[in-house]
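Down below is the structure, laid out as structure tokens.
Missing here: one protein chain of the complex. Every other protein chain is in place.
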Amino acid sequence: MTPLHLSEDRYFDPTPKQKEIAKHLYSRVATLPLVCPHGHVDPRLFADPDYSFGSPTDLLLIPDHYIFRMLYSQGIPLEKLGVPRRDEGAVEPDHRAIWQLFAENFYLFRGAPTGMWLRDELYTVFGVEEKLTGESAQDIYDQIAAKLASPDFNPRKLYEQFNIEVLCTTDAATDPLEHHQAIRNSGWGGRILPTFRPDAVVNMDMPGWRDNINALSKISRIDVTNYQRYIQAIENRRAFFKTMGAAATDHAALTAYTEDLSPQEVEAIFQRALKGVASAEDANRFTGNMLMENARMSIEDGLAMQLHVGSYRNHNPLIFERFGLDKGADIPLQSEFTRNLHPLLNKYGNDPRLNLILFTLDETTYSRELAPLAGHYPALKLGPPWWFFDSLEGMKRYYTQVMETAGLHNTAGFNDDTRAYPSIPARHDLWRRASANWIAGLAAQGIVDMEDAEEMIIDMAYRLAKKAYRL
Amino acid sequence: MTPLHLSEDRYFDPTPKQKEIAKHLYSRVATLPLVCPHGHVDPRLFADPDYSFGSPTDLLLIPDHYIFRMLYSQGIPLEKLGVPRRDEGAVEPDHRAIWQLFAENFYLFRGAPTGMWLRDELYTVFGVEEKLTGESAQDIYDQIAAKLASPDFNPRKLYEQFNIEVLCTTDAATDPLEHHQAIRNSGWGGRILPTFRPDAVVNMDMPGWRDNINALSKISRIDVTNYQRYIQAIENRRAFFKTMGAAATDHAALTAYTEDLSPQEVEAIFQRALKGVASAEDANRFTGNMLMENARMSIEDGLAMQLHVGSYRNHNPLIFERFGLDKGADIPLQSEFTRNLHPLLNKYGNDPRLNLILFTLDETTYSRELAPLAGHYPALKLGPPWWFFDSLEGMKRYYTQVMETAGLHNTAGFNDDTRAYPSIPARHDLWRRASANWIAGLAAQGIVDMEDAEEMIIDMAYRLAKKAYRL
Partner (left out) sequence: MTPLHLSEDRYFDPTPKQKEIAKHLYSRVATLPLVCPHGHVDPRLFADPDYSFGSPTDLLLIPDHYIFRMLYSQGIPLEKLGVPRRDEGAVEPDHRAIWQLFAENFYLFRGAPTGMWLRDELYTVFGVEEKLTGESAQDIYDQIAAKLASPDFNPRKLYEQFNIEVLCTTDAATDPLEHHQAIRNSGWGGRILPTFRPDAVVNMDMPGWRDNINALSKISRIDVTNYQRYIQAIENRRAFFKTMGAAATDHAALTAYTEDLSPQEVEAIFQRALKGVASAEDANRFTGNMLMENARMSIEDGLAMQLHVGSYRNHNPLIFERFGLDKGADIPLQSEFTRNLHPLLNKYGNDPRLNLILFTLDETTYSRELAPLAGHYPALKLGPPWWFFDSLEGMKRYYTQVMETAGLHNTAGFNDDTRAYPSIPARHDLWRRASANWIAGLAAQGIVDMEDAEEMIIDMAYRLAKKAYRL
């Protein structure tokens, strides 16, 4: 048996001086509670005290597009990985066979963050001490399955074990938040908060927008027949989310375009959309207008405003048609913030009551646009490296390209942004180690003293996220 | 008291082998004279032998937008930092209180170049040995104030103490250069040279262009009523600057667009501008045309030509209206050089008499456009990392993304680009240390031998700047 390789000094620079400082700094934060202000864990996990994760394959492979996209890129059909088809066509039913196929191809993940997280998760959460290969696959499957069957292994118990302080989910504007309500009613002490994500009722070019407007009318009890009522309904939902503990809103947009539409223009566009005749240009301008509106609302209700820019969703139509959304086929685009955000920042950027937290899939904007903007506007903060850049090298680029100009205190700490609940500790640990290593580099180069270094690591591991989201 | 932390090995890689070489290389250049071919120090400092810097806050905080932008980004109003309002509205008058506020927030500058320069400046120029915090603030204020009051602490004495060999200022085309004249007349031996910056009479979209043309007519004694006379007036001023010792011109443009307008077109645009009816398109084309004209003039009169591209000036209208220009609200834009400079390089790029020195705020152009262009065209050189990238990590990116392709000798050494006179030694020292460290890395990896390494560090610290600006 080849032992699973999980060094205690992992992710630290091999230079002795830097590594020594990194270890020291990491030791200051390794056991701090996890603050999770943005992610996609299903609140049902915590609403149902008897929630079961299913098989190891159910838990770790089938829902994780970070993992199956890599196997798919090497020619393995998603059907063979058990990913359900929209037409309910046949997919591999044997979860052990899927696991075996994954294990035999686990070499594809050498050096990839998915591999690093999974290795950590297997060891730390499931107690696996063997390297995952074709030979060890079934043995490890058994170990995971045994853990999953144990009474201690349920979402609420893991919440304690993971030392989570707060975990925010992401929820549609029209979501009744019944699971969040059930969690509250259950008397369980975990802090699971909803996040208001209105994309489905904002982006007119999304399939189903009209239906979503109907759903918005229904749940808000405001008949959304014009723009004014639409805004009232949005405000109504934000207020409800806030009573349910929400700390933030979240907005995904193809670009960072913002525009303050005149009342006449916005009403005309909205009416065209209700009739199903809005153009792509209408949709783009309306989204830009709604970013302005939501910034205004955030100033009023105090919810942090997250903006995720630049993902070309469903780039592969065959995969979308056969398997649906979120199947590893979303590809980044070039992005621009300096001009696009100008209208919004012009109007609200000087207001420190606004906490607008930006995320990008175009790393060229780090040093060119985002750091200079965040280093000036009181309303702006930068979120951590997102998606493809939530990785060791992605973090190194972020630290070196953002921090000098933006300043650490204009960043928003870490969030794990994951739907893979058991991977949360591994993700935070990677960030904490990478942060400790970066600060150790600063200390070893004489840029900061140890007093500052110790403050910085606590900021990065814990305090900045709480501050940016006012948690 | 916490001591101010200023390691003798600062900014060197912690790997022992590289650090040892870096220290050796740095020792070869640490005391070489400072060549300052581009910056914004006010020539009045040297014209008036009794010039006073005012209070520590006057000197170090109120004029430095690198510093107050960071405080502003955290919600501290500029009024509280003593930044004067254009409407002469009330701002904090107590310089000790401003200094206290700054010191209490100095943690914001951890890892930022501003923090690194200031720490160095406090220690090296002002003899401060205590870390700047809220507790030590008043004590340090006293120490700086005492220095400022001492007879040895005036701009001319500091010029000697800093070991400056030459310092170029930046001056409007219509500037009579009376301070430069006064310096010459004074018999003082320092070498303070003007730089010809015609932006205010070139960029038609700048406020006051028409007034600036009037001023140009007046000072050149050429009645600028058409394009031909305009060009004559520009040439007249360049010639005057040259008699005053100028080594270079400087041009700021939103883009690197160049175009050779026909005599008819350029006259039509110029006439529209004189009548106040030029369009944005006119302004852009005219600027592009004037870059061509100035390149031609540079070939004729031998002045180096600096081109700074890509800053969206005054991105924050509220700050601009209340406080004016240069208040930390200038944000970079994406830039393009390959197509935009094609007309200029097509016409003048093969002429080795031209020294066109390029500066970018878009680091993606380093490896993609600027290094390949500079590695081919005899007329091109690359300026050092500019503004937000004048930092340790900015320099590292510049070295690794530019040098392999452009070659060291197609770069222009360092310039400090600062209006903060006492920060000059710290800025050059950071460049020299970063350069020594980079070359040490090459030597430690067996890329260059020590003989080459020693030549390279002298080039970077001293010779390349003199050569590019023919100083």
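Labels for the chains are A and B, by order of writing; each one numbers its residues from 1.
Please note the rule applied: a residue touches a chain if its C-beta (ideal position, glycine included) is under 8 Å from a C-beta of that chain, and two chains touch if they have at least 3 such contacts.
Small disclaimer: the values here were computed from a predicted structure and weren't measured.
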item	value
Chain not shown: contacting residue from A:97, A:112 or A:268	A:112
Omitted-chain contact residue, chosen from B:17, B:157 or B:218	B:17
Residues in chain A touching the chain absent from view	2, 5-7, 9-15, 69-70, 72-75, 107-113, 116, 131, 312, 315-319, 328-334, 361-364, 388-389, 391-394, 396-397
Where the unshown chain meets chain B, residue by residue	15, 17-18, 336, 338-339, 342, 345-346, 349-350, 352, 364, 367-369, 371-378, 380, 400-401, 403-405, 407-410, 441-442, 444-449, 451-452, 455-456
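Throughout what follows, only the chains that are shown with their structure count from here on.
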item	value
Averaged-CA centre spacing for the pair chain B and chain A, given as whole angstrom	40
